[in-house]
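Apart from one protein chain that is not included, each protein chain of the complex appears where it belongs.
A and B label the chains in the order they appear, each numbered from 1.
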Amino acid sequence: MHDTSAHAVQHHAPTSFIRKHVFSLDHKVIGKQYYALALAAALIGMVLSWIMRIHLGWANAAIPGLHALSPNGAPGGVLTPEYYLQLMTMHGTIMVFFVLTTAPFAAFGNYFLPIQVGAEDMPFPRFNMMSFWVTFTAFLVLVASFFLGDGPTLGGWTQYAPLNAIGSASGPGQGLGVVLWMISIALFCIGQLLGSLNFISTTLDLRVKGMSLMRLPLSAWAWFITSCMGLTAFSVLMPACILVILDHVAGTSFFVASGLVLNDQVIPHSGGSTLLWQHLFWFFGHPEVYIAIVPGIGIVSHILLANMRKPMLSQRVLIYCMGALAVLSYMVYGHHMFVSGMNPVSALAFSFPTLVITIPATITVLIWVFSLYGSRLRINSASLFALGFISMFVSGGVSGFFLAQPSIDIMLHATYFVVGHFHMVMGVAAMFGIFAGTYFWFPKMSGRMMNETLGKVHFWLSFVGTYCIFMPFHYLGLVGNIRRYSTFVDDFLQPLIPVHRLITVAALITGAAQLVFVYNLIHSRFRGKPASDNPWEATSLEWSTATPPPWDNFGGKHPVVYHDPYQYGVQSSVGDYVMQASPEQVKTDHEEK
Amino acid sequence: MATTVHEPRHLDPRRAPDHGNGGGENSADGDRRLALDYSPPPSSTAIWVVLFAISMMFAAFTSALVVRKGSSMDWRTFKLPSILFFNTLVLFASSVSLEVSRRRIALFMGKVQEQVESPTRWLYVTLCLGVLFVAGQYVAWSQLRGEGLYLATNPSSSFFYVLTVTHALHVLGGLGGLIYVIRKLGKSSLRRSTLEAAARYWHFMDLLWLYLLLLLWVKL
Partner (left out) sequence: MGKFFAITIVVIAIASAIPIVMHTWEAPADISTHGHLIDEQMSETMAEAGISFLAAQLLLAFFVWQFSNRGVETKLKSFPGGAKALVIAALLVVGVEVLALGVFGVKAWADVYLTPPSANAMPIQVQAGQFAFYFRYPGPDGKFGPIHPERINEGSQEFFGLDKEHDVDSRDDIVTAEMAVPVNKEVHLLMHAKDVGHSFFVRELRVQQDFVPGLDVSLHFTATKIGRYEIVCTQLCGLGHYNMKAYLDVLSQDDFNEWMKKEAAMQ
């Protein structure tokens, strides 16, 4: 066929099972594969958190099944201190990398970005397929560390030097476990770079006629901005991981200083820089957390718009805010290092941009909240999670006021205050973004509606539950509860154990609520009510194609875009909205902006 | 030999976006605020993305080098193997031959000039020079090993190997790209944008090498 689009799709409709569902070039299948990976990872990460929380509340509790997993790590099912740290490290690593980077960005982005710009697929489908399978391999390598050697590394997801480079004398899992972690993460970085490649090219080059940059939906902007961040961040973490691997296997000394003594033996490495790792890691690490949240900001905006039935006060400002967050994210990373021993003047230099980053975050929240004014807000599972995101983003964000200041950080660094902060923004808000996206887009992806009642049950238990878990973390932090402790033995910590027990109970209940979601997903996939092409009466391009979309997204014809993405609150022949691809003229008293 | 290289489509005159159209009607014909009818081919964007990522990686290695050098007194400078300068010339020559081949192929595809020789000849020259470069790097590594400078001998030698090996691996990737271009040309299905992307990547490897050489020369 003669292709009329600027760039022909590079593959044809697959026929075999393997080509359709396993090694698929179709961005939609790849998106679903990423989603499945994230779901599996989230369940594993969640179970790990249950084990951690039970141990923190009841240090001598025998946890069923653990002895089988690791007789050394958990003899009789009771966690040893090292195994607690190993599980904690895996919890953090799995959640940050394989859930929070994968689901909002790689899963939904892969599925919907090409459709939202009007393309048939991403421009490099083979790289896209490679991106998923490399990421999947990275996951397998990471999980393998549970079963190889003396277990996973215990150094936390931040893997500070020299603990990450000194080898097994420093603890179980610090030999092979670290090497596997580094290989896994290096592979993950490569996978995500391949993904960013496709996302950026798709956004810039495959937009269909009429789709100017400013007409892109906010979710598309979010994925684009995120992929730019990923490009800069992952390409720095990967070389850092390679240098650590060399310290392990090649006898180099990038990160191990001289004169260190472990178990009465002088360590042969010398001259390395401890802080070098922290600089490289956090240069990646801070943008990474924005990579985790920015897609959620885009998705939540997208969903709120469809449910408010009116435009935002300003889409353009939201785009600028996302961009500002991305740019500033590179200037703030030293706020993780205030008491690290780096030059104390640098601490002030990092503190100011960290305080300034509050501004675009605040503007974003204000735009959302004040756009609700005068709306006809629809309440459903998707919009509830979107609203919950706003609440959580605020709660998690205000603790940033404290942590941005080095003098206050003296008291809060390495306490549960930090743990509460990042769990609220990442562990809850970003997760709520994923849930909102799921409830919203499931009909388009599967052709069936999810069960609304179960969705609401999921929401209420999760919303109240996560507040019950993570708000108390802040109080614990204020009194000095140190993090990454497997057990609380210090004089001032023992009285806090009852609080930890309450939190554990909340955690287990909230965890159980997630199973409602999983059940809803599976049940709806097969028995859900059939969905129409546009059940939410939404406007962006994904809703103007069939449900689920055909393999080339638009059935051979390319849409033409006539409108801005969120023309709600107008009077048209179909209702109070006009779709982007609809040529209909409508009267509106809202400026397109 | 006929080729069917897909030239980029012609530019349509783009209508100026209508700012401040404000409230009121939206045009029914959708021509208001046209997207680019001619977008850059994705491989053009993609290659910049790739080059940016590679630059960031070497920037990370550079800062690691600078920090590591300053963190301890154990940095021992050494004389760079002299073959490196020969290798540099080889790589530069390969960039020249690539440019020659690129222009000839473009002319050939535009059917401006009938070529007696195959337009791929200069690509093969580039390929050979590229292989020669990598071989020369291997000789440099052997020379260093002969002097007792291995990966872990000293932080300076560590960085030498890390930087040059990583660069050489990326050059091998570039060679793969050139082979891909040669095959596509042979099947008469080479896109202009693919050729441009491969060329850009290769020239970048050259520039990157010059940067690394300078860095190593100054710091080592």
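Observations, loosely collected:
Please note the rule applied: contacts are C-beta pairs under 8 Å (C-beta built on N, C-alpha and C of every residue); 3 or more make two chains touch, one makes a residue touch a chain.
Being a predicted model, the structure only gives us computed values, none of them experimental.
Contact with the omitted chain, checked across A:G45, A:G298 or A:P406, is made by A:P406.
Among the residues A:M130, A:A250, A:V289 or A:V356, only A:V356 touches the chain that is left out of the figure. One of A:V327, A:L372, A:M449 or A:V505 touches the chain omitted from the figure, and that residue is A:L372. Hidden from this view is one chain, which touches chain A at 80-82, 85, 154-156, 160-163, 166, 170-172, 256-262, 264, 266-267, 271-275, 309-310, 312-314, 317, 339-341, 344-345, 347-348, 351-352, 355-356, 358-359, 362-363, 365-367, 369-379, 384, 387, 390-391, 394-395, 398-399, 401-402, 404-408, 410-411, 413-415, 456, 463-464, 467, 471, 475-476, 478-480, 482-492, 569, 576, 590.
Methods note: only the chains that are shown with their structure count from here on.
Per-chain Cα centroids separate chain A from chain B by 32 Å. Residues 6-7, 123-124, 193, 196-197, 200-202, 204-212, 214-215, 231-232, 234-236, 238-240, 242-243, 246, 250-254, 257-258, 270-273, 275-276, 279-280, 283, 560-563, 567, 578, 583-592 of chain A touch chain B in their complex.
By the touch rule above, chain B contacts chain A in their complex via residues 9, 17, 21-30, 33-46, 49-50, 52-54, 56-57, 59-61, 63-64, 67-68, 71-75, 151-152, 155, 158, 162, 166.
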